[in-house]
Structure formats: structure tokens, C-alpha cells
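Only a part of the assembly is drawn; its chains keep their places, and the rest are absent.
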Amino acid sequence: MALRIGMIGPGGMGQAHLDRIRTVIAGGEIAGVSDIAADNVATVSEKYGVTGFASSEELIASPEVDAIMICSHGPGHEPDVIAAIEAGKPVFCEKPLTPTADAALRIMEAEQKAGRRLVTVGFMRRFDRSYREMKALLDSGEVGETLIVHNRHRNPTVPAHYTWDMAINDTAIHEIDTMRWLLEEEIVSVRVDKPKKTSHRFEHLQDPLMVIMQSESGVWIDDEVFVNNQHSYDIQCEAVAELGTIRLSDQHAIERTGTLGRFNTLTMDHNQRFYGAFVTEVQEWITAAARGEHTGSTTWDGYAAACVCDAGVRALETDGPVAVEMIDKPALYS
Amino acid sequence: MALRIGMIGPGGMGQAHLDRIRTVIAGGEIAGVSDIAADNVATVSEKYGVTGFASSEELIASPEVDAIMICSHGPGHEPDVIAAIEAGKPVFCEKPLTPTADAALRIMEAEQKAGRRLVTVGFMRRFDRSYREMKALLDSGEVGETLIVHNRHRNPTVPAHYTWDMAINDTAIHEIDTMRWLLEEEIVSVRVDKPKKTSHRFEHLQDPLMVIMQSESGVWIDDEVFVNNQHSYDIQCEAVAELGTIRLSDQHAIERTGTLGRFNTLTMDHNQRFYGAFVTEVQEWITAAARGEHTGSTTWDGYAAACVCDAGVRALETDGPVAVEMIDKPALYS
Amino acid sequence: MALRIGMIGPGGMGQAHLDRIRTVIAGGEIAGVSDIAADNVATVSEKYGVTGFASSEELIASPEVDAIMICSHGPGHEPDVIAAIEAGKPVFCEKPLTPTADAALRIMEAEQKAGRRLVTVGFMRRFDRSYREMKALLDSGEVGETLIVHNRHRNPTVPAHYTWDMAINDTAIHEIDTMRWLLEEEIVSVRVDKPKKTSHRFEHLQDPLMVIMQSESGVWIDDEVFVNNQHSYDIQCEAVAELGTIRLSDQHAIERTGTLGRFNTLTMDHNQRFYGAFVTEVQEWITAAARGEHTGSTTWDGYAAACVCDAGVRALETDGPVAVEMIDKPALYS
């Protein structure tokens, strides 16, 4: 029996998930869609031949729907996530879980009341095979303790409305979650350094940034956020451990020679670079949801990421590190 | 509606396909199994909770089965493939399609009578992303005509019953099919050179071999077949074209440093190296079969591979090149 | 006519230079040696078949000596360098030029009085082909302005007497000089962050360190100083520019496969990694000295490196960045 999935807010990312479910993922079927934009409901429900619900409440409540995917705009997530929890249905919510840590706290309360983890936040890098190999090797103890992690998050370009708090909340948030997952500990402080600015983009935007974080045990983490590098979506991560280093490869399929020398192409966006991670993420969620199990990032992870982002945004205007403030971790997430 | 798949001969490879269909592939469901070994039918049908058929004939004839996967031993393929064709059901048959070119000819006759391509032969490399990128680039014309292709097919080790005709029929057959597909032309001659023999394996086995092939248009193709290299399953392919070269990368996910220097691991067998290719192969076959379309290698490809292998086996005992003999390509496969 | 070179303080590094001059460098010959240790003078003068001078003063004054190489301990450099300047003889002085910025100032005064640049400080990385290619490409303007530079300075291990100010004065000093040369601007501040400490070395030593520097124009520079990584001398440098990145390669001569996968060895110390740079450094100095020209790092560079090191050492005990203090650059060095 396939897991019957209702999707709230099927925009670009949501429809990409629906396409995956239809074409390359086992065990799920699309049961219905809802959206605050009624015309989008009409379009998408016709495209996929599924029921269009008049509201997210109706979709969540429907006996035809086993599990919920939320791909709507971040500020609208909270009530839908809570409704899904109260309905006892597994919910996959795109990142950020909520725009504020407070809202994430309220979701945690609902989930604790429900007594089990129902929420998976869409941090897809946890499902990327390269990050997973890195983590497996660090977990094995073979290279000793991790001391430093260097990250690079480079984009070809961003639109004009991109502001520098988005460099934290939309861009660095990926490394924030990935580092917490990789190291299995919390980030306790964030500092933002401002390198020389590229002239190849908006006057108003400080780009690149160097985000410097520290973990509970003292691991030093940097994240070069450079969103207008003009040439590639280049994600790098190197863990420096006591006995060796591990870094993500480019993972190119072919190598070429030509007038320029020997080369391999780089990806141009996250859909290209993390195609496999998105597929695995949704596949593993469906498999787990169908079994009543949890997989991936929890509400706690969504909350913690929001807390680190809050500190990061304050750090943009502060000299020196800003401490991350968060509550003690509830037992449900230990 | 999922495609209901009946599997004939579910051994190791067959069950790997069944596992994929259950866990990471969309659109298919397992409808039943049959096997010449009755106890295997019992075991597998229980494991997957599906009907065990008393014979492949019954399975093929069953109205509960839409499409057939054949993973039995090669010499048994012919009658089942022909029965599936006569039943008008799409059939995925593991390689080799048949042990002899003659048997493949009889399947082609059945398929021509049916008037449409129903058979897909399981040459999974056509579904590997690295070979596909290489082919797309060659097809684009960007690097000019292909002149030479260098292949390496290296295995850590093979069992004692491996004989040198298996170096052609079981090992080089992969490059034979891949080269025909990559270049979109036939191989016209095969020569086998015998390098110095490794001392790290059976006295009776000439290992490595250099298989040298020529295509219709004169492309020079080599294939280093070295099946006891003691260390890795290392598949390489480099196309030398007029304006540049293209080669498969190692496709490793991470790079490490340690006392040995900087390194990346290599895969140890075809399941590891071609994991993604196997998934894509079965996914695309299910998707196509459900639509009444064809994908992947045809019966003609299976026949042509058998003809080239025949020449290759004769070349083992011949000085100089052996011409490949095959019939003209029937219109159905143009 | 070969340049007649007198060497002061021929220890390990000094004799390595003498060996190079004898065996793989054009245009120089060893004219004499002196040392505060009389027995070393005897040993070395006999080994190379050259005059042993009773003091550095006599060696510098000798009409048989055209140019001076100083390889003695850093605190003893000042009087010899000044004497050589006053004698109007070109002098190659191993780094650090002087242990304090004040001493370097006095040398600058002597050189300004002499009216020409006579001193070359032994920062060999400026002669390394990889750094030179990187600089040539940055200078070409092809990749736009440099915004960030990431450095890694990793050693297998250091002796027990290594203290954390040596992490600045002996280790990071290489990146300090190289960055000033690469960017052609001064470093204005230094901060030192302290990552989690490796357990594989002395309890007393904070290792690794992250040294964060800023240049006049705002380029953000990091330097991971990790001197007990247990496995390799791994020098890395990546310049992040507006339109592309440039990084040093491993420069390995061969690549291997084996049970570990595909690998290349890394160097184990600076003599291995910078062998070619040392040869080029001494060759270019001899060629320039014979022509009455200057090459390589100047006294100003030695002074500036000392000033940045001073700030770096203070930064070890300070939260946040420490400003670098230096005088205005004298006209002689512009």
C-alpha cells in the first residue's frame, strides 16, 4: 500500500518533489494538494490528476491523506505543521521550519504533547552520499577527533532582492544544519567577518562573508558564503581531524581535455549538485513514514538552526562572536 | 497503476532487482516469481509476499502479470523470452541474452513477427551517468569525430572456474556493448593480444588480456581485461576525439589525506560501481514498459554482442584479427 | 667569473645551500666560511675545501669574498648584515631577518645610508613555481580582484621545545611573507582563533591555531597552522577572486592505485616540498648579485614580517584582532 501524500504549497520545489514521487521513488502516491493561491491548486491538481483541497486544514484532515509535505512559504509553516502533528500524521516540512525560533518552540510543544517525532525538516544535505561518507568515516573514529571544518558555499549569482540576512537564513543555514549533524553537537557562537567585497554584484550587498562558528566541544568551523562568484555552485567541506583530513570531491562524472587543459565541469545550482540527495531524502521519508518511523532532521534541528541563524544575523552587525541562545533539549529529541 | 512484474529465476541479481523495485523505484510491483528450482520459488515468494508460479510458462501467461524480468541462467533464456514476446509482454532479460548468436536470431524472428521491440537486454552501463555524459558530449559534435577508445576492465579477483572464454563472454562483453552504443556503429573485427601473465592467480589462466577491436568507420578500440589485479574493480574509458579527450572519472564521493598521502577509495565490484546504473536501468524499463515503449539494449544489441563475442573467443586462439560475422540489421531495429 | 660567496653560520640549512651552489647552481663559488663555533669552521672549511675565517667580520671584509650568505641563528644576524651593507656587499640572510622589528629598523637605516638594496631575506616560497603561477595569474587581472585567501600550513610533528609563539614566528611567518608578496599590500591586523586541540601532541601546546589576517584593501586571509597532524607536510593556498579561484596543486609526480584506492604521496617536510624553490632562490640571488641587482624579499619585507609577527604573538593572548604597527615605507623600498 502506497503512502498517500498531501502537499501544501506546491511551488517549484514542491512540484519537483511531486515529480520525484511519481517517477523515481517507491512507496508513495500523491493524494491531494492545497495552496493559499486557489489557481495554483487548480493547475497542480489537474497536472497530477489529484484532488485539489480548498484549504490546508481540509487536506490535513482528509482520511484520504496519510502524510503531509509542506512546501509553502516559511512564515506560513507553523499552523500547518501543528495541525498535522495534532492529526498524528507524519509531516515533511521544507526548510526553514519556521522563520523564528519562537515558532519552532511552539511546534516542539505540540510534538512533545503528541509524544513522538512526526516532523522532518527538509535539510537535504544529510542525504547526500558525499556528506554521508564523510560522516561515516568521522564516526568510525579512524581519523580521531574532528578539530576544524572548512566550508565553502558559492553560488553563481543571486537576485536583487537578496539581502545579507538571507546570507545567513537562506544560505549558511545549510552548513549550520550540516555541521550540527556531522559533529553531533550544538553550535555555541557565531561571528561574521566581512572580506573585501566583489564588484560584480549589487552595491548594497556585502559579498562574500566569512561565517565563523564554534561548537560545544570547541570545533572551529568556517563557512565562506560567496553568492555571486559568477561561475559555479561550488559546495565544499573539509574536516580536519587529528590523524587526517576528509573533503568532499567534485563528484564529476567525466574529465575532459581541450584547449584549456584538463577540466571537469562544476554544477550551477543546488538542484544539479544535490539531485541525488533530494531523491534519497524523499525516498527515505516515505519509507520511514509508511513504517511509522522518523528520519532526517527533527523539529529540534529546525529550532536549533533557527537559534544559530538568529545569532548569525545579530553577528552581521556585531564585532566579535555572538553567543547562540537555546533552551535545553527536550527528552523527545535525545 | 503499478506495472505488475513477474520474475523468472530470482537468484542474487534477480533479488537485487526485486529489492530495488520494492524500495527505490517508482511504478512497479512484484506480481510473482518462478524458478526451475522449486525451493527457490518457495523462499522468494514468501520473502516478498508474492505468488510463486509452478513454471515460467504459467507466470508469463498469467493475467496478473504485465511484464517479465528474466534473471535465470543464460542458456535457459531463449524459450522464456520467446514466450513473453508471443504473449505481447515487455521483457527485461539479463545479459547475455543468449549464449549463442543463433539463439538470438530466433528471438529476433519472434520479435519481428510480433512487429515491435519487446525485449530489453540488461546492459546496465548504458544507464550509468558517466558513460551517458561521455556519450552526450560525443554526440554533440563539440570534440569532433571519435578516433580511439581506451577501456580498462579490472577486477580484484575471479573464482577458479573462470576460463579465458569467460574473459570475452562475461567480462569484455560489457565494453563490447558499451562501445557499440557509444559509437552507434558495429564492431567489425576483434584481436586478442596476450601480455605477460600475472603470477598472482591460476596457472591455467592467461590474465591480463588486451582485446583490440575495430569499428565500421575505423575507430580503434582497446580493452584491457585484467581480472585478478588484487586490489579494485576499476572501470575506465577514455575516448580520444579529434579535438579533445573524455574519460570517466573515479566518481569518488570524498578525498582523504593520511599517512599514505592524498587518496580516494576505488570500488570493489560491479554492484558498488554501477549501483546507480542498475537503479536507473530498472526504473527506466518500468517507466517505458508501463507506457508501451522500449528502452535500453534491443534483441539486435544482444545478437550483435554475441557475434562479437564469438569472434573474440575465436581470436583467443588466432594470431591477428578475426572478422565479426553478422546478418544485416532487420528494419525493426533501425 | 663566478661570484665568490662567504657563508656565516653554515649549519644544516647553510650546508644545504653550499651543496646546491656546488652541484646544481650556476655562477657561484664558495670562497670561505665563518662560525661562532670554531670547530664547525674547521669541519665545514675542510669539507668544501675553502678558507675558514676566524670571524664573520674578517669574512665580510675579505677581498676574496664578493657576497655574503648568513645562515646563523636569528638573534646574531643584525651586526653581520649591517657590516655587509657597510662593506657594500650583497647579503642573503636566512629568515627571520631579525627577531625584533627594532633590529630590522636599524638594518633599514644602514641600507638607506648605503643608498641601495643589498639585503635579500630567505623567504623561499616566492621562488616556488606554484606560488609564482598563482601570482602571475592574479597579476594578469584575468580573475578580477582577490577577496579571500585560505592557507594551510600542516606539519607531521614538531619537537617538544616548540612553543606557541613559534607557531607565529617560525611557522605562520611563511604565509605572512607570501601573502604580502602575493597581494602586494600590507597586513593590517591579526587575530588568532583557537580550535579544539589535538590530543596527539604535547599537553602544553595549543595546536592547531587559526590565524586570521586582514590586508590594507580588506582581503580576508586565514592560515590554519597545524604542526602535529601526524601525517604530512601539507601546504595549501587558495585565492578566491571575483571571477574564479586558484589553488596550489599537490604537485605529485605520479599517481598510484593499490588496495587503498587511487593515491599520491604528500611531502613530509619543507626540504622535500620546496626543494625547487630553494634552488631557484639561491640561483636567482647569485645571478642578481653578480649583476649588482636585487632579487627576492627586501629588508622592508623582513621588517614588515616581524611587525606582523609581533601583532600575531600579542594576538595569541588577546580576544579579537590586534592592529599591526609599522613605520611608513622608506622610499628605497617603493
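Letters are used for the chains, namely A, B and C, taken in the order the chains are written, and counting of residues starts over at 1 for each.
By definition in this document, a contact is a pair of C-beta atoms (placed from the backbone, for glycine too) under 8 Å apart; a residue touches a chain by one contact, two chains touch by 3 or more.
Just so it is clear, the model here is predicted, and its values are computed rather than measured.
S.K.: Report the copy count for the entire assembly; 3 chains are displayed in place.
M.R.: Every protein chain is the same sequence, and the full complex holds 4 of them.
The rule we apply is simple: only the chains that are shown with their structure count from here on.
S.K.: In angstrom, rounded to a whole number, how far apart do the mean CA points of chain A and chain C lie?
M.R.: Spacing between the chain centres: roughly 45 Å.
S.K.: Round to the nearest whole Å and give the separation of the Cα centres of chain A and chain B.
M.R.: It comes to 38 Å between the two C-alpha centres.
S.K.: Could you put a whole-Å number on the gap between the CA centroids of chain B and chain C?
M.R.: 58
S.K.: Any chance you could list the residues of chain B touching two or more other chains?
M.R.: Each of 252, 257-258, 264 in chain B touches at least two other chains.
S.K.: Quick one: which bits of chain B touch chain C in the complex? Just the residue numbers, please.
M.R.: Those residues of chain B that touch chain C are 230-232, 234, 250, 252, 257-266.
S.K.: Going by the contact rule at the top, pick out the chain A residues touching chain B in the complex.
M.R.: Listed in rising order, the residues of chain A that touch chain B are 21-27, 129-130, 132-134, 137, 143, 243-249, 251-258, 264, 283, 287.
S.K.: For chain C, which residues count as touching chain A in their complex?
M.R.: 144-148, 150, 193-200, 208, 210, 212, 215, 217-220, 222, 224, 226, 229-231, 234, 240, 242-244, 319-320
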